[in-house]
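I have a structure I would like to understand better, so I am pasting it below and will then ask my questions one at a time.
Just one protein chain is left out here, and the rest sit where they should.
Right, chain A next:
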């Protein structure tokens, strides 16, 4: 309510610079503690030092470990808070909404657990918590932001691999960082999700990666599924007309 008189806040986001991630998982822990996210099982996966595996209803920050021949890659994944968010588009109850910070949040008191957002997300982020029945994901610490605080993961990150701030500023900072890395000979560095021209209109949480996105479990060219929805409704309209026509044909010549 305090913001009613003020102008709309600028869009904020995360810039996760994986080139300085040390894989400490402080972000995972801080997220769980602040948001009261339940246990996701402490499992040794026997693939790497990754215990959580992937983002899900009970894992809102996930640190990926990739052991390559000459190096380790580490990256803290999170909900992308897309400009064109499929989860929000397809939510039938309005439980998913866009906040004043241009982030995407589930209202737990509205969600009826229909599960439609789950296969809609092109990043495989949101999931249904089966023992609770509702869909859950990162809120970018909506409550902390309302109180003027940065999200718990960014606050806890000891190397500033996770940076929080106005999205415009983060994009400038990321471009400068990329230029610096290229100048230093790290030719494989690339930004992921920073462009407003990509298939989701740009992510609110974007990354600097040191390998192809798919190596980190990220889709190489995600597109919001609802981009094709007008076309889909047209095809459905055609099918509906065909159905009526077919039924009419069934009764032609058999009038009693």
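The rule is short, and it goes like this: a contact is a pair of C-beta atoms (placed from the backbone, for glycine too) under 8 Å apart; a residue touches a chain by one contact, two chains touch by 3 or more; residues count from 1.
Quick note on the criterion: contacts and distances are computed from a predicted model.
UniProt records the chain missing from this view under the protein name "Polysulfide reductase", selected from "Probable sugar-binding periplasmic protein", "Polysulfide reductase", "Na+/H+ ion antiporter subunit G domain-containing protein" or "Peptidoglycan glycosyltransferase MrdB".
Within the whole complex, the absent chain has one touching residue among A:41, A:158, A:196 or A:238, and that is A:238. Contact with the chain that does not appear here is found for just one residue of A:23, A:122 or A:151, A:122. Of A:138, A:170, A:189 or A:203, it is A:189 that touches the chain left out of the display.
By the touch rule set out above, chain A reaches the unshown chain at residues 45, 47-48, 53-54, 56, 64, 66, 68, 86, 89-95, 110-116, 118-128, 130, 132-135, 178, 182, 187-191, 212, 214-222, 225-226, 228-229, 231-233, 235-244, 246-251, 254-256.
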